[in-house]
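A single protein chain has been removed from this complex, and every other one stays in its place.
Now for chain A:
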Amino acid sequence: MPPPSASRKFMYPEQSVPYTVYAKREHPDDIFAKLDKPNELKLEERPTFLKVGALETVKGSAYMEYGKTKVMASIEPPRELGKQTKKIGTLGIVTCTLKYAPFAVKDPACIPRKETSMALALKKALEPVICRHEFPYFQLEIKVIILDDDGCALSTAINCCGAALVDAGIATYDLITASTVCKYKNVEFINPSAVIEQLVSTISESGDDDEEHGIVVTASLAAVDQITECFQKGYLKPETLKELTEHTLAINERILDTVRFVLYNKVKQQLRKDKDGAEMSDTINAVTDLGIEE
């Protein structure tokens, strides 16, 4: 089925289904048996690539690859709100739009629901971190596009937006980082892949009754020790929820190191460029001065 948002852009046939429907489907238990389960719990992030300032045309942007998940975030400069807007307050307004590329997931039918719920979650995660009192009567627009989703899309989007906010020069209270952990059949998966996320959401009822399953996404600020957003879905006992949240917080700190390192390098690079630029302009000035004297 074509993703509704894309039906205008792409000429899909109206009533089509992916051919995989007719392929022999594996039982969830078989898929689970094939997965490589972690022997010991390692609270580590996935191999990460982060580029700050990936786009030239916007105020701030970042591109992040978290394993195979690829996300691009861009931030428009704050815009003044029209006078007729009713939402008047002394705090700036943050709006988030999140789009999935039509080819980002295997089953495009779930895209519209994911887009709206993730945009909401992203907004709630980012609102507390932005110093909104610095731009009253202004609106800050954050746009995210998910190019490839191999699990952890929401947490990667939050990480990417955190870096993009710094690149845009928007004042924030702290660097925000987020991570995902999920639990399925008593095995805990750190940074679950799309296959595991799919398994968790299509769990069958006929199982051990005491079995838990669920996914937890936590966004936190390490310096002030605060959780800006905690999102859980599934069926978990409160103790498990607490344990999983602790684990996400530990991974968040690891990711924070990576993000900090990238930003630090970016600043160093910028300073070097500025210095070179200053020297260059000095020599140009000197040359032109000479030229005038001649």
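Please note the rule applied: a residue touches a chain if its C-beta (ideal position, glycine included) is under 8 Å from a C-beta of that chain, and two chains touch if they have at least 3 such contacts; residues count from 1.
One rule holds in what follows: contacts and distances are computed from a predicted model.
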- Task: Would you mind picking the UniProt name of the chain not drawn here, from "Vacuolar protein sorting-associated protein 51 homolog", "B-like cyclin", "Eukaryotic translation initiation factor 3 subunit B" or "Ribosomal RNA-processing protein 42"?
- Result: "Ribosomal RNA-processing protein 42"
- Query: So which of A:Gly60, A:Pro128, A:Gly151 or A:Pro192 would be touching the chain we can't see?
  - Reply: A:Pro128
- Against the chain that's been left off, what residues of chain A make contact? List them. 17, 21, 86, 91, 107, 109, 113, 116-117, 120-121, 124, 127-129, 201-205, 209, 212-214, 220-221, 224-238, 241-242, 245-246, 249
